[in-house]
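First the structure, in the form of structure tokens, and then the observations on it.
As you look at this complex, bear in mind that one protein chain is not there, while each of the others sits in place.
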Amino acid sequence: MIETAVVGASGYSGAELVGLLATHPRAALRMVAGAASAGRRWEDLYPARAHLFRGEIQAFEAASLEGLDAVFLALPHGESASAAAELEGRVGRIIDLSGDLRLPDRHVYERWYGRDHPAPQLLGRAVYGLPELFGGDLEGAEIVACAGCYPTAVQLAAAPALGLPGAPSHVVASALSGTSGAGRKADLSLSFSEVFGNARPYRVGSHQHTPEMAMGLERHAGRGVQVTFVPHLIPIERGILATIVLTFDAAPDPAAVLDRYRRAYADAPFVRVLADRLPSVRAVAGTNVCEIAPVVDGGSLVVVAAIDNLLKGAAGQAVQAFNRSFGLPEAMGLPGGEGA
Amino acid sequence: MIETAVVGASGYSGAELVGLLATHPRAALRMVAGAASAGRRWEDLYPARAHLFRGEIQAFEAASLEGLDAVFLALPHGESASAAAELEGRVGRIIDLSGDLRLPDRHVYERWYGRDHPAPQLLGRAVYGLPELFGGDLEGAEIVACAGCYPTAVQLAAAPALGLPGAPSHVVASALSGTSGAGRKADLSLSFSEVFGNARPYRVGSHQHTPEMAMGLERHAGRGVQVTFVPHLIPIERGILATIVLTFDAAPDPAAVLDRYRRAYADAPFVRVLADRLPSVRAVAGTNVCEIAPVVDGGSLVVVAAIDNLLKGAAGQAVQAFNRSFGLPEAMGLPGGEGA
Amino acid sequence: MIETAVVGASGYSGAELVGLLATHPRAALRMVAGAASAGRRWEDLYPARAHLFRGEIQAFEAASLEGLDAVFLALPHGESASAAAELEGRVGRIIDLSGDLRLPDRHVYERWYGRDHPAPQLLGRAVYGLPELFGGDLEGAEIVACAGCYPTAVQLAAAPALGLPGAPSHVVASALSGTSGAGRKADLSLSFSEVFGNARPYRVGSHQHTPEMAMGLERHAGRGVQVTFVPHLIPIERGILATIVLTFDAAPDPAAVLDRYRRAYADAPFVRVLADRLPSVRAVAGTNVCEIAPVVDGGSLVVVAAIDNLLKGAAGQAVQAFNRSFGLPEAMGLPGGEGA
Partner (left out) sequence: MIETAVVGASGYSGAELVGLLATHPRAALRMVAGAASAGRRWEDLYPARAHLFRGEIQAFEAASLEGLDAVFLALPHGESASAAAELEGRVGRIIDLSGDLRLPDRHVYERWYGRDHPAPQLLGRAVYGLPELFGGDLEGAEIVACAGCYPTAVQLAAAPALGLPGAPSHVVASALSGTSGAGRKADLSLSFSEVFGNARPYRVGSHQHTPEMAMGLERHAGRGVQVTFVPHLIPIERGILATIVLTFDAAPDPAAVLDRYRRAYADAPFVRVLADRLPSVRAVAGTNVCEIAPVVDGGSLVVVAAIDNLLKGAAGQAVQAFNRSFGLPEAMGLPGGEGA
């Protein structure tokens, strides 16, 4: 068994991780750690999952995790890289769910995240964790910077299209997210009274996930890509729906588009390319699946993708990367996988 | 015109008050005050009501309200009585929406509210503001302690029943409330991610509104009354639904029950006694109406009442009490009134 | 392996059953049947569970189920008993989730359900399926009439209390349900636009689950019991929260009450008796657990219970009864069980 721990186990993504690892056939969950919740019982915070795991949340100390095979970090941006720096060399693998280690360029990080980078020495050493596009990188990776929630949906939606003949270099992405994406916290703007009955965009032109999307798509396409990204908060708890539009000079052939998407994800156990219906949040909720439907509309290609932000957009992706890192079947221990 | 001000204008009840007073035929709203929001424009906090009122929120200072005819306090428990004590003698009338001045006995207050009373000298001087049951007290009242949201629904539902032949002295009340009842604040337990899809009781046996209900019902019935009160939080923003049960030794006659309710509220412009359907939150949302349906079920009388907690349970009730205090028609400036 | 089928597999309870049986260690799901959805792929109706089961929904024909070990009926009231009558003698066990076979007296059924009984010859032959209270009856039972959703929550909340010294015979029950309890159907009163932001009671004094609750509690207590039951619809998809009140002449001792509840459910793998917090829908969602908290409030005992209406209130309960019927561990294949 692979010995693991989850740091940040009281947050929403961390709690999903705890459930996944506690039932993973090859992982043993040795410790759950947190900051504000240290000393509390994890199952009291998440009673609906008490049958999956029970244990006291420990204060995070790198020394107490020494020697574990893999440590998952489900911490807020800024805190995560600091923890990674403390753990480096002491544990076998670090799987980071935050945005701290995704962007190799410290200056890009500092501009978009609005803070000094807490551990610049780790930049460039982490492998970006988006298995469907860059899975090969993950074999044996020691530090994994898992892809963000929005970047997962947008990149999986856009990547095949960028290889179509005559594809543009500009991707327009509008995405909807539930409130769990903002984490478990007291915040007036996330209170029920404010979110109920509402829908609103936020951080237009300045969301920190934007350079990550461009970076991944550029690397995958092998050329420059510009992303216009508009995130919206809607009154659901979990889920992301991303709608991207690429504008072609000449209308692409719908059959060729569909074929390209199907081939691109033929071996991806968690991507479901749809031809007969459209993706929805409910169709993927509680699973690690990404549903994708490409629709040609005149000279534009509209692609819609849906994921569960806490699974394929966070904890599920992390376990998928963990599986790849340790050479296990990619879908092991994850809900929704086919084949594998 | 009657010169008024609202203190606590950035909260949910306060904002309703601002809208009501700004459009009231006989009131002039001279100032909106607050604490945390002082210096901000009120219409930036409530843009959907910018056509009703525009103005800067002032820091609360008793001196700056000197000479106004009526000041409404929409402040949290504890702060409200302190403000009332500062204002007393300086303004014509004080209409308090908090629970601070409702219970005449300081010790009862301190036991149920869990704090020292901030202005015990005012106790016993405030008139309890529940116009349908105690409207006569309000004529010329200088300090009004408006009834609470739950107590309004429960008392209006139960009061007529307590006068039926053979009526018991015990009222079982189960009530549902939306999140706005808890006020405008950052609180993890009120965050969308926690409230969505959930329903839960809270403060069973210890809710501070319980002695208020018993006090009002005892006074109205002229005898001892016990109330078992169980409040629940449900995922709606506004509204209260209260379901009360009284158990009789002999089944009451449905026609006599209905007749009693109709007569009890024949002159109440905001009470709608229903015989052909049941109350619902949506049927009263946005109005000052209380819908009530009494249903005989075997030896028990079930009575369901619905109100908008921010209107009939707070701001609307306050304006209704204000109208009575100044000798104006009870329904003036309030949505939902009939006759009057 | 025990060969099973689900009839009514496209409904919400039926779909839960499909997921549970498809992953049950000792069950093999051989067929899913339905009426309106016959010919469609089950996984197209429930894509978020496509990893659990895939297959075409068959039109229901008793002959095609011949010889199966157990058939689950997740059909609307009225249709279910007819299907049971057709299946009787052809299959090993019939596990019915509807209300058709719960009430042994045809006249009681016809009064509360408002229809002729479709198969009166089966009445009295079905075993009532509420394992925590009547588990012994289930060993080897050939026809099981699983307890309803509301009756499960109310009976589990009330049963221990009725055995307390001085316990009354009258139970006041107020319960909240999500919309999935009404089934998967087009109905204006269940449309999002009508349910959103609303809360409303329905069928006060006439809900068909009322005699079932009284029947079960009387049998368990060994004496007459009257139930006043008030159901409410609230804007959640799944979950039931029941709040019951029993009024004693002398206040019961809180410690003795808690002790009685703990002992009553000491061997029940799915009942969680709470002393330090209160039940909530989210704490049981997605599990077969029933959370129960008894709270003494003056001379009254308030007991709150929460279940997932589609699991402990329907499909989970059915599998739990199935396990007992076949002599399997009670919690096998069910989320949330302890021990077992």
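Things to note:
In this document, chain identifiers A, B and C correspond to the written order of the chains, with residue numbering beginning at 1 in each.
By definition in this document, a contact is a pair of C-beta atoms (placed from the backbone, for glycine too) under 8 Å apart; a residue touches a chain by one contact, two chains touch by 3 or more.
The shown structure was predicted, so the numbers you read here are calculated from the model rather than taken from an experiment.
Annotation: of A:T243, A:N288 or A:Q320, A:T243 touches the absent chain (contact as defined above). Across C:V195, C:A264, C:I292 or C:I307, the residue that sits in touch with the chain not pictured is C:V195. Contact with the undisplayed chain is limited, among A:G39, A:G67 or A:G299, to A:G299. Contact with the omitted chain, checked across A:V91, A:L258 or A:V281, is made by A:V281. The chain not shown here touches subunit B at positions 44, 47-48, 50-51, 196-197, 272, 277, 282-287, 289, 291, 335-338. As for the chain not pictured, it touches subunit A at residues 170, 172, 174, 176, 194, 197-202, 204-205, 226, 228, 230, 232, 234-239, 241, 243, 245, 247, 278-282, 285, 293, 295-300, 302, 304, 306.
By the touch definition given at the top, subunit C reaches the unshown chain through residues 12, 178-180, 184-188, 190-197, 235-237.
One rule holds in what follows: only the chains that are shown with their structure count from here on.
If you average the Cα atoms of subunit A and of subunit B, the two centres end up 46 Å apart.
Residue positions of subunit A with contacts to 2 or more other chains are 196-197.
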